[in-house]
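What follows is an incomplete set of chains from the complex, kept in their original frame.
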Amino acid sequence: MSLQNPVFIPGPTNMPLAIRHAIDLPTIDHRGPEFGDILVPARDGVRQVLKSSSAEIFIFPATGTGGWETAITNTLSAGDKVLACRNGMFSHKWIDMCQRHNLDVQVVSAQWGTGLPAAEYEEILKADTDHQIKVVLATHNETATGVRSDIAAVRKALDAAGHPALLFVDGVSSIGSMDFRMDEWGVDVAVTGSQKGFMLPPGLAIIGFSIKAMAMTGSAQLPRTYFDLSDMQDGYSAVAYPYTPPVALLNGLKVACDMLLDEGLENVFARHARIANGVRAAVHAWGMELCAQSPDVYSDSVSAIMTPKGTEIVGLAHKKYGVAFGGGLGDVAGKLFRIGHLGMLTDVLALSGIATAEMVMADLDMPIKLGSGVAAAQEVYRKS
Amino acid sequence: MSLQNPVFIPGPTNMPLAIRHAIDLPTIDHRGPEFGDILVPARDGVRQVLKSSSAEIFIFPATGTGGWETAITNTLSAGDKVLACRNGMFSHKWIDMCQRHNLDVQVVSAQWGTGLPAAEYEEILKADTDHQIKVVLATHNETATGVRSDIAAVRKALDAAGHPALLFVDGVSSIGSMDFRMDEWGVDVAVTGSQKGFMLPPGLAIIGFSIKAMAMTGSAQLPRTYFDLSDMQDGYSAVAYPYTPPVALLNGLKVACDMLLDEGLENVFARHARIANGVRAAVHAWGMELCAQSPDVYSDSVSAIMTPKGTEIVGLAHKKYGVAFGGGLGDVAGKLFRIGHLGMLTDVLALSGIATAEMVMADLDMPIKLGSGVAAAQEVYRKS
């Protein structure tokens, strides 16, 4: 496997040099004053990336899964009711976690490849007249299917139902790559990780809590220590951590936020959209279909491309060309392959991924005209 | 704060170049075959460092605190009884975690500065004739007091009492720096982290489970997902993780184990002992006392030095000389300062820490003869 080639998995992403240098930090004293020069701007930067003015930002040495656990264990108690939609592997996993923590999950099943059904949420919420549902879960971007759901619509459903449930959003593979508006959409808990839009290695669970969500932490009975927010708040109030903080990754996060904000969030999103458009144009030129069933749910961070040869494509791309794509997970295992196009990718590198996919598919005797997808993407990249 | 100076906090430690390069790894596909070339030797290496032939090794993106939570949530249920001793900040915190997870903790309080009272453990265990106690907790090295307890003696207490309770050991600041014998001592769960003897940045909770401990996981009712061992085992059986693994840190762990085993564990321990002896000789020359009350409990990874000016020493060392020492925590806050001497330190660098401490204490008008501690340590380092 060549370390020279970029990766096309939907995270962790290719890392820019500035990030790699930021995390190549010698040990400093995490109880000394320099730590504040890292922690404070890192938390502030995340808040801005979330487009929130008031969210409390928590950063755990963990992954997005730890972020999910932080969200539920700090707000809920065994038996509490949660509304969630299963439309892909990652929404499925969050539901599974809730059940293992003895929450009562009302699951809406949607076809993998479709977005969250806001109308169905609205119906259920309207029917929940005694407000048993405490929290609504929503996966902004389903990494397994390349589907971006409409979080604003979920908020509208809550509002239309006049329902007080909180809205918890998994933005792991959207935040920093696609527009996310915590305050405007009334998101109460936003969960993400370091290894996607923030272009860092894995190792950080990054979570934003609204004032309303913070208010729930006092009564939440689910046991927790590692992911306990009050311990973390005590730490933050002393510019410290309740345990050893991952200083270098936090320094990387500070730099990543600076990079995103310096480029401008809207520019970052436009860049992701442009690169994604090129990939989608290639898929179209190949005569293939995305798992995402309509343009309104196309993800700008990952494209899942339907083909029964998905697994072979991933294997051969790795073995013959030293390139990593993503395979199918869960219900869509073996039915697709995925091209990740998030983080610090360029048009030029995206073309190398498209060209590799073409070679692999031709090698597998699929009816692909070499250069066709590349040409379609080139047209997109030339014009934008 | 100069990044040129070594740190003398009791972890995270100064990082060797080979470690820094091992973790400066571009993104690779964590679902591809190369990941196995990292994960498998990393787990094998940890097993050897633990001196175990059969332990199952688990490595979570977390810290030692996450390791504690892994230990208890995978083996116990609410209401289960646990025996523990509070003789420092870190044993205190593990007890607190147990209580927050609704365990019934029988706490033996020992003076901070003393080791675990094996005799008292034995008495309690003998009295527990119906074997209510499921687990005995033991902190091998109390980082807050510089006290190393005798884990073999705790095992003897269990055996003498004929008690079937499992033995869980916090070896965060001992493993990789001081002798640790998982199999010989009958340790059932060993918990450590990446940032101490393994010389890595923080970010990994490293846990070894004995066969007996693994057998408890099936019936354990404490809720868990992030730290769930069965998810992790499923992942490992496919040479993967249930979520995004910290590939670069795992690669660093592989290299760290190679370094420790290539140097030879006994040589590593002897090096730590030699450097620690020098520091202790300096303390003696200064006419000061260690928090650790007798030589049999002296820690080779950290020395806690009694003085009411502990906090000022730490502050001035940082401010005037750019050197980080550790302060007092919990019951000993303000009563001592700590010199960490673990990881990839050298005699030469240890002398710079001792010399700095002398200058700071003189600056604070403490009755210290400049050069006296250095001279005492030099004698130790010259002869060994």
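Remarks
The first chain written gets the first letter, and so on, giving A and B; residue counts start at 1 in each chain.
What we mean here is this: a contact is a pair of C-beta atoms (placed from the backbone, for glycine too) under 8 Å apart; a residue touches a chain by one contact, two chains touch by 3 or more.
Predicted model only: the values in this text are computed from it and were never measured.
Displayed in place are 2 chains, all sharing one sequence; the entire complex defined by the structure file totals 4 copies.
By our rule, only the chains that are shown with their structure count from here on.
One finds 34 Å separating the Cα centroids of chain A and chain B. Listed in rising order, the residues of chain A touching chain B in the complex are 1, 3, 7, 9, 11-15, 20, 24, 26-34, 61-66, 68-69, 78, 96-97, 100-102, 193, 195, 201-203, 222-228, 242-249, 318, 324, 326-327.
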